[in-house]
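Apart from one protein chain that is not included, each protein chain of the complex appears where it belongs.
Now for subunit A:
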Amino acid sequence: MILHRRKLLTAGAGLMGTALLGGCDRFAGTDTGRRTLQVGEDANLYVQRLLMGPATLAREFPAAMISPWFKPNGTIDPPDRAYRALAAKAFADFKLTVDGLVETPLSLSLADLRALPSRTQITRHDCVEGWSCIGQWAGVPLAELLKRTGLKPQARYAVFHCADTLEYAGSQDGAFLRPGQPGAVREAYVQLAAAEDWGGAPTATDAPAADWGQGSPDPEPDDKGRPIRYYESIDLYDAVNPQTILAYDLNGKPLPVSNGAPLRLRVERQLGYKQAKYVMRVELVESLKGLGQGGGGYWEDRGYEWYAGI
């Protein structure tokens, strides 16, 4: 009798547990669920900004602590033809565009960027997956560029358009490609992209460099096959921080392709996925609504927090 009751209790608890947790996953999949789960992110942003000022710096480390190997993650070799053409000439033809809600748009070569005031910092890179590396970055502070372009009063966010294709619109659910996912799927994609690129057939990846990030990134039916390249965004609070730089050197050498050559964003108070690689264009905007699905970045549109301070 007691045994039966115990079995019943155990089975009941097991069922309840399963229902509860299955319910959790279903709840997370609804709009209400997503909005509820987002409350934590809002609280993190609000409280962290209470605890720091716009000019608060991330910790900088002594040169002796630089990691012997700076782990490349995400795209490590962009398949895009336009990018490869630039890389083949050591980015001699590369031009960074700064436009959008600015008074004077700019187009700058690597030499132009290196002639501007620079900042060098040894900081820790914290990946959302959990690992960390320390590296020395040198680059031009974003604030220096914004000083030269000037800002229109409506400008609220800086958007970074990158050269690397992560997937093709409509070809597969992008949410399947997550930073925490074993790399096999992503590698297959990159190989596919590379094969298409070098196969001679004109594909959307042949977009001229001036077109980085142009057009509506929302997948439209006729949009199938259009490459979705990496994009990220920060607000002006982070954009004007002295440590927010577009880095061209890593550990005293020109940035390697695997780490984001020719330019990589550093926003040191946030996680790794905010540190956009292969930056081609900085666009100042008023709202993130028109960008991708409105989350503010490639991973943000796939469920990750826009504010990656934790």
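The working rule: a contact is a pair of C-beta atoms (placed from the backbone, for glycine too) under 8 Å apart; a residue touches a chain by one contact, two chains touch by 3 or more; residues count from 1.
Here, contacts and distances are computed from a predicted model.
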Per UniProt record, name of the chain withheld from view ["Probable inorganic carbon transporter subunit DabA", "Carbamoyl phosphate synthase large subunit", "Spermidine/putrescine import ATP-binding protein PotA" or "Cytochrome b/b6 domain-containing protein"]: "Cytochrome b/b6 domain-containing protein"
Omitted-chain contact residue, chosen from A:38, A:107, A:120 or A:287: A:38
Residue of A:86, A:108, A:246 or A:271 touching the missing chain in the full complex: A:271
Residues in subunit A touching the chain absent from view: 21, 24-25, 28, 36-41, 43-44, 48, 51-52, 56-59, 61, 65, 67, 69, 71, 124, 126-134, 178-182, 268-271, 299, 302-305, 308-310
